[in-house]
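Complex shown without one protein chain; remaining protein chains in place.
Chain naming follows the written order as A and B, and within any one chain the residues start at number 1.
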Amino acid sequence: MNFLPKDEKFFELFENHAGILCKAAKLMITGLESGYEGMCGIAKEMGELEDQGDHVIHDIFARLRSTFITPFDPEDIQALATAIDDVLDGIDDLTFRIVAYRLDPIPASVLGIAEMVYSSCSLLSLALNALHHKKPVIDLCIEINRLENEADKIERMMLAELFRSEKDPIALIKQKEIYELLETITDRCEDVADVIQNVAVKNS
Amino acid sequence: MNFLPKDEKFFELFENHAGILCKAAKLMITGLESGYEGMCGIAKEMGELEDQGDHVIHDIFARLRSTFITPFDPEDIQALATAIDDVLDGIDDLTFRIVAYRLDPIPASVLGIAEMVYSSCSLLSLALNALHHKKPVIDLCIEINRLENEADKIERMMLAELFRSEKDPIALIKQKEIYELLETITDRCEDVADVIQNVAVKNS
Partner (left out) sequence: MNFLPKDEKFFELFENHAGILCKAAKLMITGLESGYEGMCGIAKEMGELEDQGDHVIHDIFARLRSTFITPFDPEDIQALATAIDDVLDGIDDLTFRIVAYRLDPIPASVLGIAEMVYSSCSLLSLALNALHHKKPVIDLCIEINRLENEADKIERMMLAELFRSEKDPIALIKQKEIYELLETITDRCEDVADVIQNVAVKNS
């Protein structure tokens, strides 16, 4: 991994992308802390962050088409940008669904997993920075995996409790989907970590 | 992209595949225009188109295994055939679900997104033809992306309206899935466009 100066731009773009992702995750937490009204209040700003993410991914792909020298495999650059965007899309979709489903009040457990999503996004941002500066990423990726496992266990408990106690079918449909979507987002964070680790190993 | 004559066969197969896809999308529109009874009436023919698609994909993969000279990367040929088939599967699944769910009457908004699916399929067919004849594909792919964005916005409005007004849980389940499936189909059209654009760039 001997980077020519122009390669720096890719890392800069990825760090921008991860920065937008962290902002989106933080915004989701802020919204959830103020309940349903809070989520309605952040929906517009979330949409703007999603647009910003689309611009970054567009820049990454345009640069990929126009350059021969990339800091790592073009396939991995594409996989990394797509994987980060999938996390961002998940957070945007969660925001949309809570608002559209009028999930009011929002179950307290939702905030619990959302905080794990925010932690994972922060770790992804650190891991991309470590990748850039050729520092080890393995401990950060292991922690993202641990968070995914924990989120998976909590989601299962929440689903079992939901089917035990919720007798209103539409209320059940709403909560079930929100829990599953949160778990999917932590899965996607793990997918990003897998790409990062893969790149780190190939270039070590 | 200097094609030997035998390479022509791949493009012919892809254009066949896209032709079947356009027929299926058109058939879906015809069915939807006649309501639930219309959809029941086209289900058998839709199944036959799905079978025809399976034959084409089988031919593409068989040819891929038996030839060394391909007009573009074997991985991209495989990705393209799979992506086209995923759109066709989506249209077939939509037809099946409307029939099996006895979605009667079919909400008017379903036809609206279905027409966008048909437009996307027609554009895909044009883009494959352009790729074959080394003409630019970019404007066609941008239009497919625009349609996907628009379909996404309409789907979100339809879901929000559904959760606002539909109080019958089973009716809600049916419509929710049909709207989401339509949006998934436009996503898959975008995936095909991404592969086409990718191939065009690599071979430019």
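As a convention for this text, a contact is a pair of C-beta atoms (placed from the backbone, for glycine too) under 8 Å apart; a residue touches a chain by one contact, two chains touch by 3 or more.
Quick caveat, the model's predicted, so the values are computed rather than measured.
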| item | value |
| --- | --- |
| Contacting the left-out chain in the complete assembly, out of A:44, A:133 or A:164 | A:164 |
| Full-complex contact with the absent chain, from B:79, B:111 or B:173 | B:173 |
| Touch list for chain B against the chain that is not drawn | 65, 96-97, 99-102, 169-170, 173-174 |
| Touch residues of chain A, complete complex, unshown partner | 156, 159-160, 163-164, 167, 169, 172-173, 176, 201 |
